[in-house]
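Removed from the display is one protein chain of the complex; every other protein chain stays in position.
Each chain carries a letter (A, B and C) given by its place in the written order, and its residues are counted from 1.
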Amino acid sequence: MTETALYGLCAAGLVGLGLFGLIVQPHPLRKILAFNLIGSGVFLLFGVVARRGAAAGLGGDPVPQALVITGLVVAFAATALAVALLLRLFQETGRTTLRSDG
Amino acid sequence: MAFDIVLVLLVIGVAVWTIAARDTFAAVIGFVALGLLLTLVWVRLAAPDVALTESALGSGLTGGLLLGASARLACSEATASDEEPGAILQLIAAVLCALMSAGLVALVLLLPQPAPTLAPQAVANIAATGLGNPVTAVLMAYRAIDTLLEVVVLLLALVGIWSLAPDRVWGGLPGPRRHADPNGLLTFIAQLLVPIGILVGIYIFWVGSVAPGGEFQGATILAAMWVLASMAGLVDAPSVSGRRLRLMLAVGPAVFFAIGLTGFATAGAFLAYPEAHAKALILTIEVPLTLSIAATLALLVAGPPERASGR
Amino acid sequence: MSLAFNLLTVLAIVAGALFFLAGTVGLLRFPDPLSRLHALTKADNLGLGFIVVGLLLHGEGLLAASKLICVWLLTLLAGATVTQLIAHAARPSGAQE
Partner (left out) sequence: MADFLLAAACFVLAMVALGLVRILRGPGDADRIMAAQLLGTGGIAALLLLSEAMDLRAAADVALILALLAAFVSVAFVKGVTRRETGEP
């Protein structure tokens, strides 16, 4: 197995772990963390694809790399919005539960 | 290879900690550590541009944001812990997630040989853009529309956050007012690091046209330095309804869009650059864009208005 | 000549690695947060210094060398000040333990 494939396995593990956390963890902030973990795994898959596409004197295919940079920035924006929503929910109700009957 | 195995084990271990830690604050620290480790992974995957973004944005700024939020929500943990799903449900979820991972592993191992790549095309046309860094060329020239829309997404997220403000502080100032302690340690750290950080941010932005770096990485560092100064109480957040602030946020995307439109006249397509002036035009876009991105990122961390503006 | 430089590089990097080992041993063995902090920051920063020296001897180009030194100085500066801040934060919670 090559090093690149090893990081592919790592990416798969991150996605699985993140998904598990998203389902199991009740606290919304933990869900945000878990969602970011899924994101990291997906970005890493892109990184593996980019590395495999190394050609023309470059260490990797620049197109997936640029996509990951775009993705990281958008993921940050989404995280910031989610955190703001959560803080507002807490401010309004004093709770962080997502259950409507809670 | 040994290095890669240690690194992957460490990444997976810290990821497990992030998911399984009891305390939310501890989990967030795990997440920040994970970001720092992923920076090493990106370097190993020969993607220094991504490594720069990951260390600055994925770990640094996201970490600061989540740490602040977890500290504010510290007293809410007890209410959430009794909602944890039962053991059977957890087991089912674990099995399903393991299946998902296994599917992805199969996918990684079955990727086509030889791998498809756009690297030769990216290199072949890079002379026309006047840039030396292929990743910047993708972001600013080949796929400029993605970058334009991404900046718009950032602005939309900021509008979304601002609209969460209660009526009485509408258009006010984000975050609590922090007062600087003139002899305090934090003041000293901020006074020491912020100027260095601004210099590094400008350097990373400037070097982006020929080497790894660029507007997003540079802007993130600038934003982080503003957040650091505001944590120390050296600067106060501006009123979100201020005209100068709004102008600063909009100037980058506006210049980008305007130059994109002139592409119809000069090069026959939206966001196309005439070959002779490509580098100058890209630079004209990048400078205001960096400013706008930095301001947007900093305000995304600052959150919705919490104080009415003084006027 | 280059053999001598290579030898020095190896020596410096091995010394740096040993300081990292010492830092980790201190981290694992010391009883309270403040002394753990002391072990971590002093030993690791020295280790990084040795590794930077080793790479300086090996590397080429004045620009790359000055960047390495900048990285080390920044780490020292940031580490020294931030450690103070952490120690302040560690004191009350250390007493509670």
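The rule we apply is simple: a residue touches a chain if its C-beta (ideal position, glycine included) is under 8 Å from a C-beta of that chain, and two chains touch if they have at least 3 such contacts.
Everything numeric here is computed off the predicted structure, so don't read it as measured data.
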Chains in view touching the one left out: B, C
Interface with the unshown chain - residue positions in subunit C: 6, 9-10, 13-14, 16-17, 20-21, 23-24, 27-28, 33, 36-37, 40-41, 44-45, 47-48, 51-52, 55, 58-59, 64, 67-68, 70-71, 74-75, 78-79, 81-83, 85-86, 88-90, 92-94, 96-97
In subunit B, positions touching the absent partner: 2-3, 6-7, 9-10, 13-14, 17, 21, 25-26, 29-30, 32-33, 36-37, 39-40, 43-44, 46, 48-49, 51-52, 55-56, 59-60, 63-64, 67-68, 70-72, 74-75, 176, 186, 189-190, 193, 196-197, 200, 204, 207, 211-213, 217, 221, 224-225, 227-228, 231-232
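Basically, only the chains that are shown with their structure count from here on.
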For subunit B and subunit C, chains touching each: none
Pair of chains whose C-beta contact count is the highest in the structure: A-B
From subunit C, the most remote chain by mean C-alpha position: A
Euclidean distance of C-alpha centroids - subunit B vs subunit C, Å: 28
Centre-of-Cα separation between subunit C and subunit A, whole angstrom: 31
Multi-chain contact sites of subunit A, meaning residues that touch two or more partners: none
Touching residues (chain side subunit B, partner subunit C) in the complex: 185-186, 188-189, 192-193, 196
Subunit C residues touching subunit B - in the complex, by the definition given at the top: 74, 77-78, 81-82, 84-85, 88
List of subunit B residues in touch with subunit A within their complex: 1, 4-5, 8, 11-12, 15-16, 18-19, 24, 27-28, 31, 34-35, 38, 41-42, 44-47, 49-50, 53-54, 57-58, 61-62, 65-66, 69-70, 72-73, 76-77, 79-81, 83-85, 89-90, 93-94, 96-98, 100-102, 104-105, 107-109, 111, 115-120, 122-124, 134-135, 137-139, 142-143, 146-147, 150, 153-154, 157-158, 160-161, 164, 214, 216, 297, 300-301, 303-304
